[in-house]
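Mind looking over this structure? Questions follow.
Complex shown without one protein chain; remaining protein chains in place.
Presenting chain A:
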Amino acid sequence: MPNLEHPAYPAADLLHLESLVPCRESQVSTLLSIFGERQQFSFPSIFIYGHTSSGKTYVMQTLLTTLQLPHVFVNCVEYFTSRLLLEEILIQLQSCSGTEQTSVHCDTLNDFVRLFKQALASQELQDQTLYIVLDRAEQLREMEANILPAFLRLQELTDRNVTVVLLSEIVWELFRPSSGCFEPFTMYFPDYSIGHLQKILSQNHPPEYSADFYSAYINILLGVFYMVCRDLKELRHLAALNFAKYCEPVVRGEANERDTRKLWKNIEPHLKKAMQTVYLREISSSQWERLQHDGGEPGQLKGLSAHTHVELPYYSKFLLIAAYLASYNPVRTDKRFFLKHHGKIRKTNFMKKHEKTSNHLLGPKPFPLDRLLAILYSIVDNRVAPTANIFSQITSLVTLQLLSMVGQNDQLDGPRYKCTVSLDFIRAIAR
């Protein structure tokens, strides 16, 4: 593993830095070599991209604070308009250079450049490179069109020793404005491999158990979840939640730490259940922990999506089923399905060509009110009178967003609707 060496920074700092950023040594050494010594100019702008939780923000922050380089750290989601962003940079700059906090008023980039130069004239910042780090830089595209090109050229525009670092998940090609701009130096933070993930996750093992025990647990966890998700934050969350359940057999005395088969059999259905619930954020983590304590039946879990199964009155259920049928069946099959004496449907050439795409894939089609009522009458056994009750139930279904209204209010043929629920929902209702 390469040691971080740099003549400009004390070795103790570098050693400390290395311990804080496992598995990221090569990226840190590249960054150090680009930054150079404190007073040397660097690239005017650097663009760092990588997956979610691949450590971009964390590495930048630890690097800048450990080596005590003057920097300004701003998250573009938090300061989402140009004015907020510029004012925040100036305020942080004031605290960086040690002057007292006065309120700044900065509307445009023009004022920003002027105030920036003033702020940089203080003594401490004279020689050192100032780093402006903009996190979630993809939000910069949504702001005014001149913000991104101006930041890329900030070194040239202000004629000072400043470097702008942009962190994002999205590749640079999608950022480039249409008339070109000053290209930054792009750097990629590669995702962690499974070995790296194991190493990082095993670092936070609780002190009561041995490191080997915990790494065996992490191994099992990764085996189940690695195919689906490689996000470090999510895996850490899952690891923390499920560890108590994993240790249960050891606590109860049924198995000791080395009995891997028993532990695996105990934890496996639990993890699979976790994938459907906690991973999808259907239930919160506190609910999950409470469930583990009570040892209750997993079937009693009422996730978020379960709450959408509202109890509907009798006719509404039929209305919804009729709406689903109307949305997904083409009109010509109605005659076949719903009448007692149906004739044969002759397949024309036109239909043969267009049979390929199934309606289930394309989504629901809109249908007029009369067709809905016709299908309703045919599926309900007893006679249904077209009272206002039925119509008001249709409107309440629209309010619940189980049906949606298509088209303007004053259609000549009457209102048209579309069914917005899936087949599973219908099946659940139909039981």
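We adopt the following convention: contacts are C-beta pairs under 8 Å (C-beta built on N, C-alpha and C of every residue); 3 or more make two chains touch, one makes a residue touch a chain; residues count from 1.
The criterion applied here is as follows: contacts and distances are computed from a predicted model.
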item	value
"Origin recognition complex subunit 4", "MTMR8 protein", "Glutamyl-tRNA(Gln) amidotransferase subunit B, mitochondrial" or "rRNA 2'-O-methyltransferase fibrillarin 3" - which is the UniProt name of the missing chain	"Origin recognition complex subunit 4"
Sole contact to the chain not displayed, among A:V104, A:I220, A:L241 or A:M275	A:M275
Residue of A:A11, A:A121, A:A211 or A:V228 touching the missing chain in the full complex	A:V228
Touching residue (missing chain; options A:F185, A:Y209 or A:F243)	A:F185
Candidate in contact with the missing chain, chosen from A:A12, A:V77, A:L174 or A:A388	A:L174
Sole contact to the chain not displayed, among A:T81, A:T108, A:S210 or A:T333	A:T108
Touch residues of chain A, complete complex, unshown partner	5-7, 33-34, 36, 43, 49-52, 54, 108-110, 113-114, 144, 146, 149-150, 153, 156-159, 169-174, 179-183, 185-188, 190-191, 193-194, 226-230, 275-276, 279-280, 282, 305, 360-364, 404, 420, 422
